[in-house]
Every structure is written in structure tokens, then in C-alpha cells.
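These notes concern the structure reproduced below.
A single protein chain has been removed from this complex, and every other one stays in its place.
In order of appearance the chains are A, B and C, and numbering begins at 1 in each one.
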Amino acid sequence: MKIQTFSLGILLVIFWLLNSGHYTPMILSLGAVSIALVIMIARRMKVVDDESQPLHLAASIPAYYLWLLKELVLSNVDVVTRIWRGAGSISPAMATIRINQTNDMNRVIYANSITLTPGTVTTEVSRDSITVHALSSSSIDALNTGEMEARIRRLDR
Amino acid sequence: MNMETVINMVLLSLLVVTAIAIVRIKDLFAAAMLAGIYGLLSASFFVMMDAVDVAFTEASVGAGISTLLMLTTLAMTGRFEKISGNYRPRLALVLVALTGALLIYGTLDMPAFGTAAAPVHEHVAPRYLNDSYAEIGIPNAVTSVLASYRGFDTFGEVVVIFTAGIGVLALLMRAEKPTPRTQTPTASMHEHMVLRIVAKMLIPLILLFGLYVQFHGEYGPGGGFQAGVIFASAFFLYSMLFGLSEARKVVNHVVVQILAALGVLLYGSVGIVSLMNGKNFLDYSALSADAVHGQHLGILAIELGVGITVTTVMIIIFFAFSGRNQIEGEKD
Amino acid sequence: MTILTTYISWTFLVLGGFLCISGAVGLLRFPDFFTRMHAASVTDTLATALIILGLLLQTDAWMVQVKLVMVLVFVLLTSPTASHALAKAALHGGLKPQLKIARGSNKAGQQSEAEA
Partner (left out) sequence: MFTVAAAAVLVAMILALARAFAGPTLYDRILAVNVFGTKTVLLIAIVGFLMGRPEFLDIVMVYALMNFITVIGILRFFEYAAESESADETIKER
């Protein structure tokens, strides 16, 4: 809990300094008061934990996002082609895929990665499976190869 | 024709089309959705007109909060208009037509839109624009006008908001009893895994963004009104995802009500302090030996008052509405 | 700003604009709510990213760049979340997706078995 509060504090300080652009003593001290207030409220709301401050992922996440970016571009191209070719080119499919993730954070990263890539939307997430609606059954097949899932599983190792 | 004119024309035509659609549509949920679009459109239009502060308010209130409040209302009242077959409001139609005609008649001798010779551009506006920086010392002239030159009007606005809060409390809190009930939102929180984690990440940042807007109103668009709404919206998000009773634990409603009054009080007492120092009500130059510094302090204080009142009244209204919904839901 | 960054920025803006329109066309053309949702996500992701990156290259003020990046991160975080919530609500609300190919509908069970 301590370390997460600290990292939230750092995050908030960076957020304030980047947004503010005014570094007079007055504004800076108002900023300090604001950050203290926000941390207090966040603690009361119990939103400061390893789910909101996933420090353990910090090292491995950038590489994952680069890979996701590549996927994102490819699937965008795919969906855009289908849009212009018309409704005949799509074959909507739904499937429930088993997942093997140890914590909710990873499940959420997986679910959101699927939704973020056009052509697939996560409709349901549970402990051991994820339901996906896809624009074409080939996207489901791609998910079934488990590449994305494996990459996410490797994140917190 | 340059791009700005084109954008203006498109935005205005979309506004008209949307307005007509809102009037024609029978499904009130759909109308609320379209009203959200209307808010987005008018805010874009304000941006085009360079009225950045207004656009800011419209973005947070018109496009955001008011849609939410309309939906909460619909959850209480039901989704479709109830019109009996022989409902013909002729008198109302005549009255509306008459008022409209009068208003149009009233605008006939007004100067044409955007004329430089219009009285408003010859007297007050140039005075504000030319002198406000020397007198108040802050770059955003809108804030100077709003908080200092016309501080009295703004005081009135804050009191109006406060009154609205009291009104909602008086109407809706009546049925409020701290009955322990099965909390649907909390119960389903595990299903809402994605929402839960994303909201947890965002809420502190939304809160801080609200405070940033609060304290930077002197330099850019923003100020107490917008900040209050943004700050409160973090609480809305929290209560929508974690349940109303959890949210009430975070902010006790007695404290919220007291704070709402304190915001107004803070604003008013700044005025009293300037009276005591021998200046006019809300003339902040009385607050410090250096007049410009006094203006700074005064604006900061009253904006804080505005921010506190707006935040708390928004929270009061939202909680009252959704609390009422839960009770109604239980009766069924 | 060099000529090169200008050209890159223009490419991004035009491409982003094209994707925007494509997504909106898909929103109109696709047959049911769930498929339209995929079209919408084109505009939410790559189109937004390209336009914001295009704008980012146009300015030298770091403050503006930082805010653009913040907007982008925010959109990339919230838009899949909102889409997911919307899809889920629609399914729970009883809206049935049109699954075009017959094998698509009963595929659900089989595939997860195969995977496991």
C-alpha cells in the first residue's frame, strides 16, 4: 500500500508539472495542496493499490505496447478494407476463448487489447474465459493461436 | 470562403438538424442521446467563436453532466412520452408564437451581428480588454470580468446553484433512509473487471485535473465552475462503478451539505472583508496593500468558493437522483 | 521544423482523416450493432492516433506536445473500455448479434474445447 501511494504521488506531481506550465511559488504550493488532497481522497476511495498502480508491469509493458501497435495497424487495415468492400466481406462470429491468466490486471490488459484492435470486441471477461465478438472468424482463429495471451502472461515475470 | 466559415456553417446546420430531431423523436432516451450530441456541437461552435471559457463549461456541463442527469430522471419517469390523443395545447402554441414574434421584433433595431459599431464593442468591452491586465494583472480577461468586474453577478450565479442544490435536496432527499440494501453495483463489480481497473487508474488523475483547472483559471480557460464539475465527475464515476453507498462513505453527505454552504460563505465574506476595509463590496483591491495583488487574492478566494459550491451541489444532486432511483427500483 | 517532419505530419493528418471517414462509413454500412462497433473502433484508435501525432509534429511547444500525448493516452485507455462496456450491456440487454455464417454460432463451444 505504501509503495503504491508513493508512486501515485510521483505520478500526480508529474501530471501537475506537465499540465501547469506556471512555476511560481504560489501555483506550486497550490499544486502541493491539491496533490495532498487528491491522495487523501484516493486513499479514502481505496483506489490506490497494485491494480491502479501496476508497478510490477513497468519494465515489461513498453515492449508489449510496441507489439500491440503493430497488431493495431494490421487490424485497422483489415477492417478498413472490409468497410470499403461492403457488408459482403464480413463474417461476424462469436467465440468463448479459454484464458490462463493469474490476475485481474492481466485479464483486463488482455480484454482491452482485444477491444483496442479493430475487428474484435471483448463482450465478457471471467476468471478463466473471455468472450469475443469478431468481424470475421479469421480474427478468432488468430486469437486462438494464443500469441497475445502468451505475451501478456509474460508481462509480470 | 475560408475553412472557419465552412466549419461554422456545417456545425450550425447540424445544430438545427439535431434540434429538430430532438423535438420530433418520441423515445426520450434517444432524445437524451441527441441532446448530448447537441451539447458537443454547441461546444465546438463556441470554440470556433473563440469563446473558450464558455466552450469549457459547455463541454463539462452540456455534453457531460446534463446527459447523465437527464438519464437519471428518465430512470425515474419512464422512457416514452405519454400523450393522450386529444392533447392540443393551442393556447401554449399561441403564447409561444407571440413571445417569439415579440423577441424577433425586439431584435430588429439591434446592431447587425458582429458590427464593430455595436455599443457593446464601443464601451465596456474595449475598457475590459485594454485595462484589465493593468488593473487585475491576470492574462485571461474572461476571468477578470467574471470574477472581478462582475463579481457581483457571479456571486448571484453561485447562489442560484446553491439554491438548486437545496431544491433538489428538499424534493428528493425525503425518502432517503439509510436502509441497508443489496447493492447491485458492488455485487456486479467482479463482472465489471475492466471498468473497475480503468476507473481506479483514472479517478485520481481526474480529481487532480479538476484542481488544475480550478487554479489555472487566471491563465487559461477554466475556473471554479468548470473545475467543480470535473472534480465532481470523478465522484460520479466512483459511485456509478462502486455503488452509491460506497461513495457516501467517502464523502459524508452532511459534510457535503455544509461545504456547499461554506463555498457561498467564502465568496460572500471576501466581499465583506473588502467592505470592512472601506472599499466597495467585492472590490478585491482592498485585500492587500498592493491593489493588483489584492485582486489576485480575491479572485483566487472567490474561485475557490465557486469551485467548492459547484462540486458539492453537483454531488448532492447526483447522489439524490441516483439514491431515489435505487429506492424506486426496490419498490417494484 | 524540417521539410521532412512537415511531410510526415501531413501524411499522418490525411491518412487519419481517411480512416475517420472510413470508420464512419462502416458505422453506416455494416448490418448490425456489433459489426458497427468494429467500424467505430477504427476511428477511435488509429485515426485518432494518426491525427494527434500529425498535430504533434506541427508544434515545437513541448507543453502542447505533452497535452496531445495525454489526450491520446487517455483516449486509448478509455475507448476500448467504453466499447467493451457497451458491447456487454447490449448482450445483457438481449440484443443478439447477427452471426452470418452458421458455423460461427456453434463454433463458440468447440473452439474453446480445441484450445484447451
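The definition used in the following text is that contacts are C-beta pairs under 8 Å (C-beta built on N, C-alpha and C of every residue); 3 or more make two chains touch, one makes a residue touch a chain.
As the structure is a computational prediction, the values presented were derived from the model and not from experiment.
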item: Chains on display which the left-out chain touches in the complete complex; value: B, C
item: Missing-partner contacts on chain B, residue numbers; value: 3-4, 6-7, 10, 14, 17-18, 21, 27, 29-30, 33-34, 36-37, 40-41, 43-44, 47-48, 50, 52, 55-56, 59-60, 63-65, 67-68, 71-72, 74-75, 79-80, 184-185, 188, 195, 199, 202, 206, 209, 213, 220-222, 226, 230, 233, 236-237, 240-241, 325-326, 328-329, 332
item: Contact set of chain C toward the excluded chain (per top definition); value: 9-10, 13-14, 16-18, 20-21, 23-25, 27-28, 33, 36-37, 40, 43-44, 47-48, 51-52, 54-55, 58-59, 61, 64, 67-68, 70-71, 74-75, 78-79, 81-83, 85-86, 89-90, 92-95
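The working rule: only the chains that are shown with their structure count from here on.
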item: Chain-level touch network, classified as line, ring, star, complete or other; value: complete
item: Centre-to-centre distance between chain C and chain B (centres being mean Cα positions), rounded to whole Å; value: 30
item: Chain A and chain C, separation of their C-alpha mean positions in angstrom; value: 14
item: Touching two or more other chains - residues of chain C; value: 77, 81, 84
item: Shared interface positions of chain A, touching two or more other chains; value: 19, 21, 111-112, 122
item: Partner chain B, residues of chain C touching it in the complex; value: 77-78, 81, 84-85
item: Residue ranges of chain A touching chain B (in the complex, touch as defined); value: 8, 11-12, 15-16, 19-22, 27, 30-31, 34-35, 37-39, 41-42, 44-45, 47-49, 51-52, 104-105, 107-108, 111-112, 122, 125-126
item: Chain C-touching residues of chain A, taken from the complex the two chains share; value: 18-19, 21, 72-73, 76, 79-80, 82-84, 86-87, 90-98, 111-113, 115-124, 129, 131, 133-135, 137, 140, 144, 146
